[in-house]
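In this view, the complex is presented without one of its protein chains, the others remaining in place.
In this document, chain identifiers A, B and C correspond to the written order of the chains, with residue numbering beginning at 1 in each.
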Amino acid sequence: MLALIEGLVQAAVLSLTALGLSLVFGVMRVVNVAHGEFFMLGAVIAWWVATLVGTNPALGFIAALIAAPIIAGLIAVITDWLVLKRINYDPEATIVATIGLLYILQQSVLMTFGPDARPVEAPFNTRLAIPWIENTDAGWALYWPWGLSTTSYKLFVIVAAIALLSLIWYIMSRTKLGLILRATQLDSETALAFGIPVERVYALVFGIGAALAAVAAVLIVPIQQAHYLMGADPLLLSFIVVIIGGLGSLRGTVIAALIIGMSDGIISVFFTPTLAKIMATLLVAMVLVYRPQGLFGTRRV
Amino acid sequence: MLKLSGINAGYGKNQVLFELDLSVDKGEVLCVMGRNGAGKTTAMKTIMGLIQPNSGQVEFEKRKISKLAPHTIPKLGIGYIPQGRRLFSELTVAENIEIGLMTRKKGKATRDKVLDMFPRLGERLKQRADTLSGGEQQQLATARALCLEPSVLLLDEPTEGLQPSMTALIRETVLTLKGEGVGIILVEQREDAVRAVADRVAFIENGRNAATHTIEELTEDPSPFRKHVGI
Amino acid sequence: MNRNLALHLAVIAALYILHLTLPAYHHGQVARIMVLAVFAMGYNILFGYSGLLSLGHAMFFAAGMYGMGLSAQHLGFATLPAFLIGILCATALAFVVGLLALRTIGVGFMIVTLMFAQAGYLTILYFGEYTRGDEGFVLTNTARNFGNLDFSTADTRYLAALCLFSGALLLKLLIVRSKRGRVMVAVRENEERARMLGYNTWSTKLYALTLSGLFSGASGASYAILFGYVGASFAAVPYSIFPLLWVLVGGAGTTLGPVIGTAFMFYLIDYASGVTDAYMLVVGVTLVLITLFVPGGILGLVKSRFARWIP
Partner (left out) sequence: MDTMNLLETQKLTRHFGGITAVDDVNFSLKDGEIRALIGPNGAGKTTFVSLVTGRIEASSGRISFAHEDITHLPAHKRIARGMGYTFQITSIFPDLDCFENVHLAAQRNFEGPARKLYSFTRMILEQVGLNTYRTDIAGDLAYGHQRLLEIAMGLAQRPKLLILDEPTQGLAGGEIKDFMHLIREVSDRTTILLIEHNMDVVMSLAEKITVMDQGKIIAEGTPEEIQANEAVQTAYLGG
């Protein structure tokens, strides 16, 4: 049960991050290697805003929740305009350029924020005990063991992620903006011939992708800590999720995030974390080699 | 009302169009004919701003439009039915139509009018575009472009791979629009389809104007068809 | 042809003259650059000539390094056989990775190689008992001797590096001017066309990747011998990015470009790390600037402006 909640927290944050990566790849056909750095940026901005706001952690948290995605998104939009647009979204060149961006963001944070990990206080953090059923001498009984508890904040993370995912789903499938995004994804040239400003759509999507990673980071930063190297793991895990879920498929991304997030905890019970990671990376490589459309995607003709 | 003059254009270093001139008036049907690779589709894309000409002018209602941002061109009222239809395949019929309506902010009245022209589409609003038959797809592509209430319509090989009954429907649509005063540029390879609707025919060879004839001239002497496209 | 050979021999001769004239610090650095340039040349065979962008070349460098280091350290192999084992490991790894990864194209290939390299890096950490993980291990002096040559002395080290470098450079010149080498370029330029000229493009790509692994492995194994240290950081992501950077900066698809790129970036990073801890910023900025303004790299620029004949 405890592992379940931990897994759900992981899955929640991961699905938001991976969704950003997936959206950018789906609509723009751009593999954003710097995606993890936008995640890191979100966490660092959260720390910075929380420190700036000062004493009230709740206020700081809310401010961070607003500021981080906006700032990360703006940086992404500027990058799109300054770099990606100018290299015509050429797949190879964008990969090289976003590798460059990765180091620029990471090292800039190192220079300003410093090499230390810094915590952000959660807005609320009540401990909640979880009921447990066990077969005791007196038969099945329900009790609240001391060691088995979680915090209200972790539950909040899960709920917030579900809310955000629903919002994204709603925007994508029910609004004009979503229609524009989907049309651009399917055929950008024809979209242009029907008055869709594809350049602006690309900038927007790149911004939204970064903002999603930043929001995910703000949510997780009270549990983990902000650090300039923290972008690597979410990047790798997002890659794994997007590949397994099928490149550019939203539903697949969420399902895959759930699987990866949940299994992360469970696998490490049986194997050492390193071995688990080795197996996971090899598995993903094999998925790409033998089922490039992902486990849940369908092949596009 | 739409006029191309002295267009040189192509893809990167590959020039496809050389000093090409084309023009169409209100209520006129200009057919563009030529062999594969002559540059017909490139000419249409140049009008739509999808390809920037290296030199030359595209004028629409006396206004130079070749330097405009490409997404603003359809908003002027130029409708485009691309070769191969290019529907948004994973979107539904309704959503494809919605995109057409968005272009010039047209509302329900336009939608109803367009669906009246193609009642089959009305029955399939919730279906994904790629599940439609070839003829229905062409209807949808036409409907999507008509949602702009265009004053000029570009049709790029609409009858390609269609059954005779469908080509008749397209012919009818073209004639109806012509009656409403829409200027039409029709790229077409089939002589019979051209004869039925054209006012003038522009023959293109290797990206250059080869000849332009009125339909009367061609009725009298059909040899240009053979010379520029036929057997 | 003769002009080419003369140019390459002149580069080698110049490096020999540097051996006699350079002050101690730069003497050591240039030796390092020559070894790493071999890694860049290996990367260039795959990326510059065959058009395949790998994001996992650290695994081949590390395979050479660990193949050499582990067999010397734990199996008691002498320097030369250990060196050969290192090369063999890298070549075999490249062949196997190629069999799998070459089933994908484009972005898929980049990510698959990245994943394999990551798995390789983690494997080194997992067998920490033998590899000493992140910390790495220092080779004993017995593993750094051949005959009466002691590779831990500066002079021998420089000359050994120069030998390796010269051999690799000339071998590469030979490869890219061979029939097979020209087919590699054809695959880069237009794979479908190459296939429809009757070339087996799949085996050409596998050949390029395997050769690339061989060069990278030779570089890794030599690095272990000449600088006496084997560590997991050489298997991590930055060591997959570096060869890409070196080749891009110097000029992809040219024989001397990677050499120029390695030297240039090595000194740039060396200088930057003296100024700030965030010296990798230089790498990031360079990558972005190169893609924006100099996609052909330094030598590519020279080639298109002044001298088309440079190979």
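Methods note: contacts are C-beta pairs under 8 Å (C-beta built on N, C-alpha and C of every residue); 3 or more make two chains touch, one makes a residue touch a chain.
Computed from a predicted model, the values in this text were never measured in an experiment.
Trainee: Identify the visible chains that the left-out chain touches across the whole complex.
Mentor: Among the chains that are shown, those touched by the missing chain are B, C.
Trainee: Looking at B:Glu61, B:Asp112, B:Asp192 or B:Glu220, which residue reaches the missing chain?
Mentor: From the options B:Glu61, B:Asp112, B:Asp192 or B:Glu220, the contact with the absent chain belongs to B:Asp192.
Trainee: Using the definition of touch stated at the top, determine which of C:His27, C:Arg103, C:Arg132 or C:Arg182 touches the missing chain.
Mentor: Within the whole complex, the residue contacting the unshown chain is C:Arg182.
Trainee: Among B:Gln15, B:Gln57, B:Thr92 or B:Asn209, single out the residue that touches the unshown chain.
Mentor: The one listed residue touching the chain not shown is B:Gln15.
Trainee: Using the touch definition up top, pick the residue from C:Tyr199, C:Tyr223 or C:Tyr279 that touches the left-out chain.
Mentor: Considering all chains, including the one not shown, the answer is C:Tyr199.
Trainee: Of the residues in chain B, which ones touch the absent chain?
Mentor: 10, 12-16, 35-37, 160-161, 164, 189-193, 206, 225-226, 230-231
Trainee: Given the full complex, what residues of chain C touch the hidden partner chain?
Mentor: 179, 182-183, 185-186, 189-190, 192-201, 308
As a working rule, only the chains that are shown with their structure count from here on.
Trainee: Taking each chain's centre as its mean C-alpha position, how far apart are chain A and chain B in Å?
Mentor: 44
Trainee: For chain A versus chain C, what separation do you get between their C-alpha means, in angstrom?
Mentor: That gives a centre separation of 34 Å.
Trainee: I'd like to verify one number: the distance from the centre of chain B to the centre of chain C, where each centre is the average of its C-alpha atoms, in whole angstrom.
Mentor: 54
Trainee: Where on chain A does chain B make contact in their complex?
Mentor: 176, 179-180, 182-183, 186-187, 189-198
Trainee: For the complex, give me every residue of chain B touching chain A.
Mentor: Those residues of chain B that touch chain A are 48-50, 69-72, 74-75, 80, 82, 86, 88-91, 95, 98-100, 102-104, 144, 148.
Trainee: Given the complex with chain C, which residues does chain A contribute to the contact?
Mentor: Against chain C, chain A makes touches at 31, 83, 86-87, 91-93, 95-97, 99-108, 110-111, 115, 232, 236, 239, 243, 272, 274-275, 277-278, 281-282, 284-286, 288-290, 292.
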